[in-house]
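With one protein chain withheld, the remaining protein chains of the complex are depicted in position.
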Amino acid sequence: MRSTNPYIPMPVEIVKITDEVDTHDIKSFRFKFLNAQDEARFQYLPGQFAELSIYGKGESPIGIASSPTEPGYVAFTVQRAGAIVPGLVTAALHDMEEGGRIGLRGPLGHPWPIEFLEKKNIVVVGGGFAFTTLRSLVTYMLHENNRSRFGDITVIYGARTPGLLCYKDELAAWEKRSDIKTIITVDKGNETWKGREGFVPAVCKDVAPSPANAVAVICGPPVMIKFTLPVFFELGFSKENILTSLEMRMKCGIGKCGRCNVGYKYVCSDGPVFSLAELEELPRDF
Amino acid sequence: MAVSFQQIEEKLKTEARRLLESGQVSLVLAWGRGFDEKHPMPYVAKGASDVDGIVFNEFCTHNLARYLVRYPRGTKMAVAVKAADSRAVVQLIQEDKVKRHDLVILGIPVYGIKNPKTGEIIDGKTTCGLYNPVLYDILIAEEVHGQPVSSPYAVLAEYEAMDQDARFAFWKKELDRCIRCYACRKACPMCYCDPCFIDQNKPKWGEKSPETPGNLMYHLTRFHHLAGRCIDCGECSRACPVDIPLYLFHKKVAKECEEMFGQAAGMSIEDKPVLVNFRMEDSDKILE
Amino acid sequence: MLKKTAIHQLSDLTSALMGKGTLVAPVREDAGFNFREISDAKQVDLNFHNTIISPKSVFFPQTEDFIRYRTGRPLQEAETVEPEGKPLILFGVRPCDVKSFEIMDIHFSCTGAVDPYWQARREAATLIGYAFDVAAPAEPEEFYQTLGIGAADPEGSDIFMVRRGDDLILKSITGKGEALLAGIEGLAGASADDGKFFDDTVAAGRNFKTRFTCVDAKAITKKLEDLFHNTDFWEKASNACLSCGVCTFACPTCYCFDICDETLFGRGTRRRVWDACMFTDFTLEASGHNPRTKVYQRLRQKIGHKYSYHVRKYGVISCVGCGRCTRHCPVGIDIFSIVEEAMKA
Partner (left out) sequence: MSFEPKILGIACNWCTYTGADLAGTTRLQYPQNLRVVRVMCSSRINPSFIFRAFQLGADGVLVGGCHPGDCHYNTGNLYARRRLAVTKKILEFAGLEPGRFRVEWISASEGNKFAEVVTEFTGQIKALGPQTKFKIS
């Protein structure tokens, strides 16, 4: 019998590594489970995360980038940490090759509230590599079985430079589709960049998605979130209809270790997805 | 002549009020009321209205120099110091963590301070045993003279006489008790590194769990980091919830440094800390 | 069931208990008393007021291994350390500490994910509580009365002990306790007078005065929420705080831990180690962002967590007033004084 001990990771193997950006510090990893029963147990929805576990290094909580509509693997987009805090796990993962094996613990946390999003128009706003769980959400919604459950889908995605956009092939594919409006922007373009230039909040203001029956799902670096939230508020989105995902240092991922405690919530087990209305209830301690 | 704690308290209040009212300093570090008589607390007066909260009694053990590094550089501060505490201030000035001209040092010559936990008088056994501050701007009481003066290192004789194995057994027993709450380093006026070496994970210097290997690494390295810097205030040992006599090791290292380099920590702001200094005439004898 | 034994025959009782399972009891050590696993029945010493570190370490040890592995070996060879459920007898626990287990149960095994290590040990344990001496005054640091805990509350214990002169009266409180007590030979039967003494002590324990009286959980929860942005208040409260971890390590209801990997000579363990919200790097994220860089923010988190967030999440204050944090604080910070100040602010 397999252990149901929540602290024990499941073994997975790297089946594909994609170098996402031109600075080579963000890679996507596809994992397949080594045990079929683990795969059956790993039932997740977009917005959840998992602990990537490398023995000898530690664990690192990362949002799931794949969608449950993509069977056979689970994917994560991981940035090599280390600019300020040495990231042991992410560095070790980045040094691994296809065929390498690590541990996976999850799925953890609450997903984007899919039922709440149904029948509504969805505005997905992402910045930089925080787009991972949004990529999962968009892929989920665009799946042929799911597309009819949602209204209009608008994606606004920005990065600092064209080279720093993740999932370039998929973005290109989305741009060609008629059932999703895709707006890509970069802070500063280059010679070959023919798309938009401008910061995400400004672009949101410019695009001005209608708040009618709409939910904004926002994920990005803190400064982007800080300036984007008011834009949507001004556009008329209610606080309940603005969703975001909180970042906080985590260890156990199951609401036991106390580290991600903010007010009466544990970000890991009560979040990481919160609406703006819920966030305003919490002390500003994150 | 007996020390009057009451008079010291009054004088501290007077000086604190004067300094705050004149705007000469923006805060005064002193002691204030705790939850009972026996437990006065470090206290910060930021305005004349806070001054009444200042107390001074026989249980004011804390070394307030510890708080100097908490405030932004350039903050004008007054700090109340007993003898050992003043050495910590001197040492911090030597290490350029605070500027002399930002400080008003309120020196308190005193004896008979007691450890609230044990009720014992704190003397040369667990501290440097000095009575008078080595550096001050304002003297809060008359200098203490005529009290017995003992070597702060006398207490070491018993441990130095032990053979290697007995001494190792002694330290193993003491250090194994450590629960790694880090009260010692947090109470220490000279422990200001952020992050502390033991909290680093790359390189990882020692284990985080409170077991022999990590405990030994943490404490030996900490003793080393304080070599020639420890001013022997004894705060680490008083802070320790499991009563590890850290002061013994610090005293030993201080004694060796004094003998080898001819300089005690925190005695003059002209000095340089001994381990960031050298003399051409240093001898290889110290390595023997 | 009511039994008694003479104090000087305590080692007979403890050696009988050792035959029933692992015995953990107070032991006199260099720095004071602590709960330890007993190897010699004579080690047990009931002449203590309370232990330095709380007995939470019996169920939630400071270091707990989850996985043992070898580096460079296939992942599947890693060995899971399964939670142990061997019979355990925890002897001589003070009522406030008994209460702390109930509070920890809510967090570890009754809400959300179940912590298998805590649960297994807890289920396998028989608790033998021990009343404070209600004839002597409380120590100045204690305030369990404030939180509605009596000095001789038998609730939560399986067996509860009261000292009467040179005798120790033992009463079974639960079925589990009764079964254990019935299985111990050599105990004397207690008289009706002893029974009355026991009940009187419990009653006296309810009226026993520690510092402070009565704190309303709802009121303090709200108050601390309102005070969150009052930086002046928190800076004042934390002026002396060194941000070491004594208070949290000694606390019976602090449960924060770190999960870390320690590897030596190719052998490694994934383990949890107690951590403290007072440490600077507690909330340091991989991005370098740290929401609590200042001492006042960390002290606010600690007090807020115990007296406000925990109440809102789990319905109870996460404090039992044992006074350990105050007793061991190197600078004499007293959590209850801060709570009192907060109520007044």
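Observations
First chain written, first letter: the chains are A, B and C, and each begins at residue 1.
Criterion: a contact is a pair of C-beta atoms (placed from the backbone, for glycine too) under 8 Å apart; a residue touches a chain by one contact, two chains touch by 3 or more.
The structure presented is a predicted model; accordingly, all values stated were derived computationally and were not measured.
Across the entire complex, the residue among B:210, B:228 or B:241 in touch with the chain not shown is B:228. Within the set B:31, B:111, B:136 or B:171, the residue that contacts the chain not displayed is B:171. Residues touching the missing chain, restricted to chain B, are 159, 164-172, 197, 205-206, 212-213, 216-217, 220-221, 223-224, 227-228, 249, 252-253, 256-257, 260-261, 274-278, 280, 282, 284, 286-287 (touch as defined at the top).
One rule holds for everything that comes next: only the chains that are shown with their structure count from here on.
In terms of C-beta pairs in contact, A-C outnumbers the other of A-C and B-C. Between the Cα centres of chain A and chain B there is a gap of 49 Å.
Chain A and chain C have CA centres that are 39 Å apart. Residue numbers of chain C whose C-beta contacts span two or more other chains: 258, 260. Listed in rising order, the residues of chain C touching chain A in the complex are 66-67, 69, 71, 74-76, 78, 80, 82-83, 107-108, 111-116, 225, 228-229, 255-261, 263, 268, 270, 272, 275, 277, 282-289, 291-292, 297, 301, 304-305, 308-310, 312-313.
By the touch rule above, chain A contacts chain B in their complex via residues 86, 88.
Of all residues in chain C, only 29-32, 52-53, 62-63, 140-141, 211, 236, 239-240, 242-246, 248-250, 258, 260, 262, 264, 271, 273, 276, 279-281, 295, 326, 328, 330-334, 336-337 touch chain B in the complex they form.
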